[in-house]
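A single protein chain has been omitted; all remaining protein chains appear in their positions.
Here is chain A:
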Amino acid sequence: MNTINKLLATTAFLALSNSAFATVATYNITTTWFEPDTQPKNTYFVGSFNYDSTTKTITSLAGKLSEAMTGSVNYNASTGINGADNMTWLSLNYQLVSWYDASLGGTFAATFKNNSTNTFWTGAGGNGWSPASGVAAGGIYYGFPSAGANPGNAYALIFVPDNPLTVLTQAQINKLAYADCSAGGIMGASCMTGTSASGYGSVGTMSGYPLSQVISMTTVPVPEPETYAMLLLGLAFMGLSSRQKTLSR
């Protein structure tokens, strides 16, 4: 076996061994909560995640959450974070929860500012972070009444349909939520939240509610099955041509 064949074989092996990950793709996501009280600014979560279409699991959900009560100019997607807007953005880098919802046909995931889900006051029950427990707690921060005990957490809860690129239904949008208990999101003892009345029984503490979510393929591709196929073809073509060169000599 000459070197070309060795190369081809190695490439084929690599492609094959990669096939275990072949269904994982990376997506960009922008989720918008409408904030009637802070117009024209809204709350945005702008981030990315990896999605495994075989197992329907979300990993590495991370991104930034805008604080609509800071700054004076709204986020503009075409100029990017802090391109036009002057809002404060929080980094949410800890995807701590995710689950599949068969009835809605998709996967939920929430990414947090802290490496902990502690967000809301637990005096009214609840798990301290879910939108429902946030509504029950009146959006009051974890550790209340001691302001010093507030860990200042924040999160965005997103939903990825089984086919990530399909447009969300209203029922799916209704379940999107965010909470911001960090310094810039606090109103009295209430965190700024965004929830829908139909999804969780109440709009957010500043009347915010989920408006839309857009998921797109990432434009800086991590190699995907097609890419591997292309690579394979390309290499095969190279191999063939070099072989033909050898033969014609």
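As a convention for this text, a residue touches a chain if its C-beta (ideal position, glycine included) is under 8 Å from a C-beta of that chain, and two chains touch if they have at least 3 such contacts; residues count from 1.
What we mean here is this: contacts and distances are computed from a predicted model.
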> What does the UniProt entry say the missing chain is called, choosing from "Hydrogenase maturation factor HypA", "TonB-dependent receptor", "Acyl-CoA dehydrogenase family protein" or "ABC transporter permease"?
Replying inline: "TonB-dependent receptor"
> Which one touches the absent chain: A:V46, A:L176 or A:V203?
Replying inline: A:V203
> Looking at A:G47, A:G71, A:G106 or A:G128, which makes contact with the chain not pictured?
Replying inline: A:G71
> In the whole complex, what residues of chain A lie against the chain that is missing from view?
Replying inline: 36-40, 67, 69-72, 86-88, 121, 123-124, 135-140, 144-145, 147-148, 150, 182-190, 192, 197, 200-203, 205-207
